[in-house]
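Quick one: this structure, given as C-alpha cells, is what I'll be asking you about.
All protein chains of the complex are present and in place, except for one that has been dropped.
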Amino acid sequence: MQVVGKGKMLFFKYVLKRVLLAIMAVFVLASLTFFLTRAAPGDPFTKTKEIPEATMANLKAMYGLDKPIYVQYAIQMQKIFLHGDFGTSFRTVGRDVNTIIKEQFPVSAQLGLFAVMMGTFLGLCLGVIASLYRNSAIDRFAMLLCVLGLALPGFLFSYLFQYFFAVLPVTDFGFSAENWLPSVGWGSWKHFILPGFSLSLGVTATITRMTRSQMVDVQFSDYVKTAKAKGVSTWRLIIIHELRNAVLPILTILGPLLVGTMMGALITENIFGIPGLGRVILNSVVNSDYNVIMGVTIFEGSFLVLIILVTDILYGIIDPRIRVSH
Amino acid sequence: MTLDAKQKSGTSALTLPLNESMFTPQRANPEEAEKIVRPNLTYFQDAYIRFKKNKVGVVCAYFLLFITSVGVLGPLFFPHMGDDVSYENSLNTDFQNQAPTLGQSLLVAEEGVSSPDVLIKEDLNVDAPLKSAEALTAPAELTIQGKPTVDGITLQWVPSEGVSGYEIFRIAGEHIKGDLADFQKKPTEQGLSVTKVDSPAQYSYTDSLGLDPAQSFAYAVVAFVVNPETNETQYGPSSQVVMTGITKTISLSDALHIDPNAQVGGTVQGRTFLFGTDNLGRDIFARMIMGTRVNFSLALIVPTICLLLGLIYGAVSGLKGGKVDMLMMRIIEILDTLPYLLLMIILQLVMGKGMVSLIVALCAFGWTGFARVIRGEVLRLREIEFVHASRLLGASMPRLIFKQIAPNLIGLILVVWSSQLPGVIVSEAFLSLLGLGLEAPAASWGMVLNESAQQFQTHPMQFLLPAMVMASSLLAFFLLGDALTDTLDPKLRGRG
Partner (left out) sequence: MISKLLKMSLMGSVLTCTLAQDVYAAGLSLEQRRKAKEVYINLIDEPPSMDPTKQADAVSGMWLGHIYEGLMTPDKTGRNYVLGSAEAVNVSKDGLQYTYTIRKNAKWQDGKALSAKDFEFAFRRLVDPKFASEYSFIAITAQIVNAEEIVKGKKAPSELGAKALNDSTFQVQLKSPVAFFNSLMAFNVFFPVREDIVKKFGDKFSTNVESIIGNGPFKLTRWVHESSMRMEKAPTYWNASAIKLNAIDAPVILKDGGAIYSQQITGGLDMDMGALDRDRLKLAQKDKKAISSYQDGSVWWFEMNQRPQKLFSNQNLRQALRLVLNRSEFVNKVIAIPGTKVAFGIVPEFLPGSKPSSTFRKESGLAWKDNDLASAKKYIAAYLAETKQTKVPSFTLLGDDRSAAKTQIEYLQGFLKKAFQTEVKIDLVPFKTRLQRMQDGQFDLVMAGWGPDYFDSMTFMDLFMSNNENNHGPFKDAKFDAMIVSAQKENDVAKRTAILTAAEKYLVEEKAGVVPVYQRSRSYIYSEGLEGFVRPPLGADPNLRYAYWK
C-alpha cells in the first residue's frame, strides 16, 4: 500500500515538475520573441506613401506602440497568458492573430500528420522487413533510404519531387512528367502527395532505423526464443511478441517527430504553395508584422512544449525508472 | 639467470626432437607477466586502426578531403579578372545562363558596342491618313543588318505610309511550331512582342531584349493602326520572317585576359564553365568552390563554438552539482523545448544578414546538446579518484575542466561534434532559401541554391548540379559521423 502511494506521489511530483517547466518555457519563449521582434528594424507602418504625423500617432496608439517598451511588454504578456490573445495583425487590418492561427494551423497540421503517418507506416513496414531479412538486398535498400532520409533535408526532396513528378517537360530527358501530379496548390488529395512524401522521407528513415534495431534486439530476447520453441506461428510471433515490444519506444518519438516535421515544412509549404503557417511566418517576416511573428512563434513553441510534455509523461508511465531519477 | 641460460640452450637444441627443458615445469614469472608485448597504442592510434577497417567511413573521409582541398586550393586557379571583382562574383552579360561547357570559340567584339542609330525615312509622310486594318500591307524586305550578337540584332525593313507604327515579334528557333510559315501567319499569337515602334517613318530596330546566346531567333515585323476613338490596335499581315543565329561574342577586355593577343574580329577559346553560368553570367562552379570555403568553415566554427560553450556550461554544472546543477539543467531543458528554427529566423532578422549574425543564429541553440552530454559524463568522471585528487590539491575550475575532464571526454566530444557538421550546412541552406543567411553576392551553397531555385524550371541544371554536390557532402558527413561513432566510442555503437 505504502509503496504504491509513494510511487503515485513520485509520479505526481514528476508530472507537476514537467508542467511547471513547460509553463516556464512558454513564458521564456514569449519574452524572448517579444524583445527580439521589437529590436528588429522596420516598423509595421513603414509605407511608400507618406503618412501625416497625426495619423501616425493615432495608428501607433491604436496598436499600443506609443507606450514605453516595458509597458508594452507587460500588456502583451497579460494578453497572452491571461486571455490567450495574441493581438491583431498589423498588416491585415482587423484580423487577429488567433484567427490566423485557427485558419492556417490546420493546414500545416494536416500536412504534418499526413507526412508522419505515412512515414511511420512505411518506416514500420521497412524496419520489420529489414530486420527479418538482415543483410539481404532489401535490408541494404532500407539502410540506404535511412541514410538519405536522415542526411538530406526535406526541402531538397521537395524541389526534386516537384520537378521530376510535376514539371519535367519533354525536351530535357526524352519523356515528360508534366502534370503527373499538381505541382502547387492545396485542396484535393493529390496535393498531399508530393509535399507529404518529401516531408515523410525523414520520418520514414528515423522510424525504419529504430524499428530495425529494436526488432533485432527483441529477436534475441529470451521470451521470443521461448515463444519460438513453443511453436508460435511466424506472423503471430512477429506481430504479437516482437513488434509489440519494439514499437513502444517508437510511440514516444512520434510527437516530437510531428512537430519537427511541421516546422521543417516551412520551405516545402512555400515551394508547393500551401496556405499553412509556414507561409504566414514568411509573410510576416517580410512585413515586420511583430504580432503575427510573435503569435505564431509562441503558438508553435507551446505546441512543441505540449507535445514534449505529453511525451515525457508517457515515458514516465512506460518506464518507471525515469520518474524516480528526476 | 639460470633459467635464461637454460632457455638459450633449449633454443639452440631445437634441432633435437626432445630435450630436457621440455620436461621442466613452467613457473609463474611475475616480471614476465607484467611485460607489455603488443606495441602501446594511444587512443587515437587505436581509433585509427579501427577506422581504417570501416570502408564506408574511409571513402567518405577521402571524399570530404577532396572537396575540402578543392575549396581551399580551387580559388588559386581562378582566372584573374583585371579589376577588384573576385572571379566568383564577376558578372558578364555576354555569358548569361550558359549550359555547362568546356569552352567555346568566341568572337572578340568591341568594347561597349553602342547600338546602331535608328533609321528614319525623313521624306515619309507621317501624317498621312491611316489605312483601314484590311488595307494594311506587310513591311517588305525584312533583313538582318550587321552581325547578330547578344548585344543586339538589327532589323531593317521598308516603311510605308498610313500606318501608326510597327510591332516586332520574336520567337526562339527551338520554339517554332511546325515550320516558320506558321509563325509568319500568326506572329502576334506565337511570338513575343519585343517592341512597338510608334512612328511609321522608322525602318530599323535593334533588339537586345534578353537574348540568349544558345538560341536562334525568328523575327516578324507587323504594321498596325490604332483607332483614334476606341484606342484599339489592329494588325496587318506579316509577309516576311527572318531567322538568325547569334554569334557568341566576348568583349575585347575580357578576351585579353584569356589571350593577350586577342584582337577585335578574331576568335578566342572561351572559359570552362563546368556547372554553367547563372543569370548574371557568373561561373556557378566557382561560386560553389567559394561556397565550400564558407560552408565548411561554418561547419567547423559553429560546432566548435557550441562545443566550447557546452563544455564550460556542462562541466560547471556537473562539477558544482546541487542547486546550481539543477538550475542550469532546467535552463537547458527550457531552451531545448523552444522552436529553434523560428527563433533562428527572428535572430537573423534582428541582426541583419552576414557571417557574424549567421554564426550567432546557428550557435544560439546548438550548444545545449553538448552541455547535456558533457554534464552527464562529468557527473560520472567526478566520482573517479584522479579528479578527487586534483580537487584536493586545489586545482581551479578551469584546470579541472580542461586538464582533467576534457581529455577524458575527447572521444565523446568528437562524436557529438561530428554529428553536428551536416546540420550546420542544412541550416545555412535553410536560412538562405528564406532569403536570410549571408549578404549577396557572397557565395555559399545555400545562396547558390536559392539563386538557382528561382529558375529551376527553365534551367534545371543550375540547381541540380549544386544540389548534388551538397547532397553528396551531406551524405559523406553523415556516414563519416556514423563511422566515427563506431570507432571513437564503441559504447555508442548501434544506438539511435
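Going by the order they are written in, the chains are A and B; count residues from 1 in each one.
Criterion: contacts are C-beta pairs under 8 Å (C-beta built on N, C-alpha and C of every residue); 3 or more make two chains touch, one makes a residue touch a chain.
What you see is a predicted model; the values in this text were computed from it and never measured.
**Student:** Quick one: say which of A:Leu29, A:Leu124 or A:Leu266 touches the chain that got left out.
**Tutor:** A:Leu124
**Student:** In the full complex, which of A:Asn135, A:Ser188 or A:Thr234 touches the chain missing from this view?
**Tutor:** Of the candidates A:Asn135, A:Ser188 or A:Thr234, A:Ser188 is in touch with the missing chain.
**Student:** For a quick check of understanding: of A:Ala142, A:Val167 or A:Met210, which residue touches the chain that isn't displayed?
**Tutor:** Reading the full complex, the residue touching the unseen chain is A:Val167.
**Student:** Out of B:Ala47, B:Ala109, B:Leu142 or B:Val194, which touches the unshown chain?
**Tutor:** Result: among the candidates, B:Val194 touches the missing chain.
**Student:** Please output the residues of subunit A touching the missing chain, sorted low to high.
**Tutor:** 41-55, 58-59, 62, 91-95, 99-100, 103-104, 106-107, 110, 113-114, 117-118, 120-121, 124, 166-167, 169, 179, 182-189, 191-192, 239, 243-244, 247, 270-273, 275, 279-280, 283, 285-288
**Student:** Tell me which stretches of subunit B touch the chain missing from the display.
**Tutor:** 83-85, 89-91, 93, 96, 112, 114-115, 150, 171-172, 175, 177, 188-190, 192-195, 208-212, 230-231, 279-280, 352-353, 435, 439-441, 451, 454-459
Note that only the chains that are shown with their structure count from here on.
**Student:** What's the distance between the Cα centroids of subunit A and subunit B, rounded to whole Å?
**Tutor:** Measuring from centre to centre gives 28 Å for this pair.
**Student:** How about subunit A: which of its residues touch subunit B in the complex?
**Tutor:** The contact residues of subunit A facing subunit B are 21-22, 24-25, 28-29, 32-33, 36-37, 39-41, 147-148, 150-153, 155-156, 159-160, 163, 167, 171-172, 209, 213, 259, 263-264, 266-267, 281-282, 285, 293, 296-297, 300-301, 304-305, 308.
**Student:** Under the touch definition given earlier, write down the residues of subunit B that touch subunit A in their complex.
**Tutor:** Touch list, subunit B to subunit A: 174, 330, 333-334, 337-339, 341-343, 345-347, 349-350, 352, 422, 426, 429-430, 433-434, 453, 456-457, 460, 463, 467, 470-471, 474-475, 477-479, 494, 496.
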